[in-house]
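Heads up, one of the protein chains got dropped from this complex, but the rest are sitting where they should.
The first chain written gets the first letter, and so on, giving A and B; residue counts start at 1 in each chain.
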Amino acid sequence: MRNRGWIGLALVAVGLAVVPLLVEVLDLSTFYLVFLSGILFWTAQSTSWNILSGYSGYFSFGQGAFYGVGVYSMAVLFGRHGLDWLVALAIGGLLAMLLGLGIGFVAFRLRSLRGEIFALLTLAVPFILAALVRLSDTIDGGQGIVVPVPEFPEALGSFQSFFYVCSAVVGVFALTVAFVMERTRYGWALFAVRDDEAVAEGLGVPTFRHKMIAIAANGLIGGVSGAVFGLNLGFISVEGTFNLTVPLFVIVMSVLGGRNHWAGPMLGAVYIHTLQNRLADSGFEGWSLIVLGGILILLVVLAPEGLMARMRRRPWLVSGALVATLLGLGLWGGWGQPVDWLAVGLAAAVVVAFLPSKRRSGVTARARPSAAERLYEDETPGERGRPLVVAEGVTKDFGGVHALRGVSLTVSEGELIGLVGPNGSGKTTLVNLIAGASRLTAGTIAVDGTNLAGIPQHRVAHLGIARTYQIPRPFSTMTLRDNVAVAIMFGRDPHGLSEARAAAEEFLSLVGLDHLAAEYPGKVNLHERQLLEMARAMATRPSVLLLDEALAGLNPVEVDNAVRVVRRIHDSGVAIVFVEHVLRVVNQLATRIVVLDHGVLLAEGDPAAVMSDPAVVSAYLGKEGHARSH
Amino acid sequence: MLEVTDLDVFYGDAQALWDVSLRLDEGEVVSIVGSNGAGKSTLVNSLMGIVPARRGSVVLAGADITGMPGHHICGSGMAIVPEGRRLFPGLSVADNLDLGAFNVEARPHRAESLERVETLFPRLAERRHQLAGNLSGGEQQMLAIGRALMARPRLLLMDEPSLGLAPVVVDEVFEVVANVAASGMGVLLVEQNVVRALEISDRAYLLSEGRIVMEGEPAELARSPEIRSTVLGV
Partner (left out) sequence: MSELQAAIFGALSGSLFAVMALGLSLLWGFLKIINLAHFGMVLIGAYLTFEVATSTGLDPLLTVVIGAAAMFVLGAVVQAGFERWQVSEFNSLLISYGLLIITVQVVSNVWTADFQRMGTDVNPYGANSIRIGALSLPLPTLLAAGFAVVLVVAGKLVLERTYAGRALQAFGQDREIASAFGIDHRKLSILLAGMAGATAAIAGMLHALGESLHPDAPFEWVGRVFAIVILGGIGNLTGTLYAGLLVGAISGLTAAIWSPSASPFVVFSMVVLALVFRPTGLFPSKAVH
């Protein structure tokens, strides 16, 4: 199963190598080399865009900047100054990569960077570059630059075959990078960012670093591909380079092909380029933008997951339809050129991919024993031991509101602490602070002796803190197994993808979800998603687990099962702090209860004593005359 | 006047309410008490059409309003004082009040309603031109109540009106609730401040883990061990 991808990539590479021979043997016109070079250029551009924007979800409107840096590096260094074209190409790639890193350094350090803001920031970059290029006489100065035909090995014959080879090398390079990322932690870090960046960071994923890697790869490939394309242009101008064509096309191609698969953007490039070409050739050039716009709108509304996802459901039928149409039309020979046959074949493939399926999807097998039956009951919580989390004088203000005031709390090995209090008492705030998700206004929190001040959240995860969310936040595009695998890949004991996937089963069975490993979070119920939260948190191998209302919205049977899972986790040697409203459960589970009210620590101690404390009773029941400090 | 029958409400696939039935007669003050997380806010949101019910019915003054879009429910005689006030912070006090009367039934009577609300809350009249977001917590709560009264409801839904307010202000708020009720308007009061809520109610329901577990006279509920056990878990 996992080797299918390699075979696919190898097929693409071999196919591209064979094409020049094919062109010669079949005596096709060099048009086909040019045509394929175009597809390869767009493959490289859209694949590089997809590595950042598709994988991480940060849509960039600035692909034109990377492309333009590549084109102009080639034009200036090779065209103007006669540097070796390969050197110019390398410098173009490096400059575009540096530009990417620069954009990322500014953008990804913004707090609360939203997708739209990133899109607009990247929209501005090509405008700034275009102005600089036009201004600077050493670059362009508004006159344009002539790029001569470079010297190339004679064995290649024509410039077209030389250009084709260059494009093929860059295209395959882009696909390989995307392919490898999809199979390593580099890609999975980005998928996690796309699905839920805060959760990813909390599980130990260094999100900033991986976004920087992605934008660097985007820049490098975009720049190199632009530089190669510059060789083919002959004359280079600011207007022709920094327009909206490249940024628009890479988005349409990737959305059309599918952003979740390395080959998606390539598929989009094949479709769009062929479509453009056929429209232009048959005198419908004036329709190309209308068709493109229509495709974009229909896709966003009807099939946002793209063609690749549809086609992968029935790969044999789809490729069969394509090949059969191509061969059929070719053998008949009564109509059109091979590129026309290709266009019809591609259309047939789409039709087959979108045919309604007979088998109903969405029905999940649930015949296996339920999670509840698979767990055994156990008791006797461990002794209180070494302090793991030491919070002192913790204060947190939001604007003028004091959410927490001078709360001190120690969590020691073997503890199971129930954190309770009325609405708005600061429980979730405290959990967020211990997890490193927000900064203290005053006070200190130390985990295993390390002060959390100034430490990024993923490092807090590596110190041994894991948390779950009240409303489960699974990575929705990943299976349950992969959700857990991501946590293993970036947790305290990191592993590669395949090892992490294997190890994920162990954590899923800890919470009784192993029979659903291949399901997607959208297909399992709330209880199971909450169990998944716990499995994923445990997969980072924490020493302290923070559970934020892990039982909210469950029915009594499910509550009992969840309680058993919590006990089991506790028995495995993990200290637990849990926020909970159902006090019946708290009293049952906790070795110690901590009561917060209006941001201050009201009481702590063993359950029975705390819950009969008059201050606690009136905090809950609102006894008249009890003055609250405010 | 309000008749809720067998209501089941879900957030996605998380069930938040099971078989909730309750009744409120003309001019009654009925409170729904329970610990937080018991489903009180879900009940309010469902009555206001913000979260649709999956099963059951809501009948208001003889009209079935189950599944009606939110902006139609207001016109049928129910207005909300939401949890956390949720004023329109960038608009003035006057505008907030004015918009309370947006529904077609109340709109023609804006001037008259405004006069009544400003008599009830003289402080709001003084701060007419201030932005709602700049009022103190207590004033904001008064404004939220005033805004709801502008809709000329026959039933006022109050979601945690005491939340986050200083004890003195809480007294004021409950005084207002009692006054409103005395004018003959029905009040459905959702509160975690159990003792205070029971004091001013005619009847009460105890909600626990998404179900109505008890119904009765306030005094009866206040004495019952169930209150202590569901709210305190002991």
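Note that in this section a contact is a pair of C-beta atoms (placed from the backbone, for glycine too) under 8 Å apart; a residue touches a chain by one contact, two chains touch by 3 or more.
If you're wondering where the values come from, they're calculated on a predicted model, not measured in any experiment.
Here one chain is not drawn; of B:48, B:163, B:176 or B:212, the residue touching it is B:48. Check B:73, B:163, B:197 or B:212 against the missing chain and you find that the one touching it is B:73.
Residue A:286 is the one among A:153, A:286 or A:333 that touches the chain not shown.
Considering the whole complex, the residue from A:300, A:324, A:442 or A:609 that touches the absent chain is A:300. Touching the missing chain, out of A:22, A:86, A:132 or A:327, is residue A:132. The omitted chain makes contact with just one of the residues A:71, A:99 or A:121: A:121. For subunit A, the list of residues touching the undisplayed chain reads 59, 106, 110, 115-117, 119-121, 123-125, 127-128, 130-132, 134-135, 142, 243-244, 248, 251, 255, 286-290, 292-297, 300-301, 304, 399-400. Taking the complete complex into account, residues 48-50, 69-75, 79-80, 82, 86, 88-91, 95-96, 98-100, 102-104, 106, 131, 133-134, 147, 151 of subunit B touch the chain not shown.
Quick note on the criterion: only the chains that are shown with their structure count from here on.
Contact residues of subunit A toward subunit B in the complex are 422-424, 525-526, 549, 552-556, 581-587, 608, 611-612, 616-617, 620-624, 627-628, 630.
For subunit B in complex with subunit A, the residues that touch the partner chain are 11-16, 35-38, 160, 162-164, 166-167, 191-197, 199, 209, 227-229, 231-234.
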